[in-house]
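Missing here: one protein chain of the complex. Every other protein chain is in place.
The block that comes next holds chain A.
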Amino acid sequence: MPKTLFDKVWDAHVVTEIPGGNQVLYIDRHLIHEVTSPQAFNGLRRRKLPLLRKDRIVATADHNVPTINQHKPITEPLSAKQVRMLTENCAEFGVSLYGLGHPYQGIVHVIGPELGITRPGITMVCGDSHTSTHGAFGAIAFGIGTSQVEQVMATQCLLLTKPQKMRINVDGDLAPGVTAKDIILYIISQIGTGGGTGYFVEYAGSAIRALSMEGRMTICNMSIEMGARGGLIAPDQTTFDYLKGREFSPKGKDWDEAVAYWSSLPTEEGAQFDVELNYKAEDISPMVTYGTNPGMGMGVKEAIPVSSEVHNKASIDKAMKYMGLEAGKQLENHPIDYVFIGSCTNSRIEDLRAVVGLVGNSKVAEGVTAIVVPGSQQVSKQAISEGLDQKLIAAGFEFREAGCSACLGMNEDKVPAGKYCVSTSNRNFEGRQGPGARTILASPLTAAAAAITGRVTDVRELI
């Protein structure tokens, strides 16, 4: 029987099936960070258990690190304590740590791929829901809770029910100004934040195939925002070209063997999915969110719906109250206060290049605070070597150091209450970017356009 990419990878990692249908799944790579790991290390100590496989776990500090003056001690005491505990725990248990100041430090979902830790055909977990990002390489990658972090530390396995399979095909050509971020915001607006619950999603079709690895990561990253456990894309030459020569990528004969294996992974013709959805790239325009979950999105020219197929009137009314917006009206041209370019969704070099390319000789509008937070030290270094930092600074952007930053506001980077922020991150939940902050999710291009005009802007009119 023809098999799907998901089945091939999943089935190759099943250690055993237990009565009741759960399976013991072997986990190849485990990424950890300062926020969801301390209780897991404490659990190992309490149970007097060793860390089973030190060579399969990698740590970094990203969620609550400052993005200014990272060479100085962290001033916020609780953040400082979490980062210090991560350092101590990694030293005690023998975990490789790319902490603050390390040239490989950065957002966990940015560094995994750029170091060649993320690869096709592997299983990968992290105590962070956006672990789905790594599925862009044809890996089964998903977020887990802290109890599961401890389980993987102790046994390199998890007990799981195999999810159902969904395939989402996007065919055709994207119009200029429309990006991977717009594809995924469009899909989520169509099926809602719960539409993928219980599924692992494979993204396919010519519009997906045409994307760079950065674009594919943006798509898979937001799989969790429709409730899917993860998303994945078949590995191909684009994947191999991205991985070749990276720090931990296979070398020499190992590379050739790996590529041969990876090439055997794509879904076979005729393989069955539980659900299949089809979209046309031509139907997608630059997207913005108007509400308080990522499913509340629309084309930038559209009016905010009074109710929709996936959101009832009560949900939209509640969101409108929080957002200070009115259903039935357009969001285009609405004034904005902040622009955040960063997060595991859109903080890679290609995103920064796109922003600089759009901004050109323009300046950030008066009254707008615009910050760019590269996803990792390596992205930052690359941006500096290309002179992107100087161009951004000259245009009036702040160019910060790597971390999760204003995506979730665990550090000092918060949007004040009542202020509107066009953000390239992944969640517009109430209070996500700071108590009372009003988030409008968009692509890096749309965010850059808003920075220049000071308003929600149709980027197609600037290119």
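Quick note on the criterion: a residue touches a chain if its C-beta (ideal position, glycine included) is under 8 Å from a C-beta of that chain, and two chains touch if they have at least 3 such contacts; residues count from 1.
Definition applied: contacts and distances are computed from a predicted model.
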item: Chain excluded from display, named as in UniProt, from "Peptide/nickel transport system ATP-binding protein", "3-isopropylmalate dehydratase small subunit", "Nucleoside ABC transporter membrane protein" or "NADH-quinone oxidoreductase subunit L"; value: "3-isopropylmalate dehydratase small subunit"
item: Option touching the unshown chain, where A:375, A:409 or A:454 are the choices; value: A:409
item: Residue among A:105, A:193, A:285 or A:378 that touches the chain left out of view; value: A:193
item: Which of A:357, A:396 or A:431 contacts the chain that the document leaves out; value: A:431
item: Among A:102, A:246 or A:318, the residue in touch with the chain that has been omitted; value: A:318
item: Touch residues of chain A, complete complex, unshown partner; value: 12, 15-16, 18-22, 24, 26, 28-29, 35-36, 38-39, 42-43, 47, 49, 55-56, 63-64, 78-79, 81-82, 85, 119, 121-122, 127-129, 131, 143-148, 150-151, 154-159, 161, 163, 193-194, 197-198, 224, 227, 229, 250, 254, 257-258, 261-262, 293, 295, 312, 315, 318, 408-410, 417, 427, 429-432, 435-436
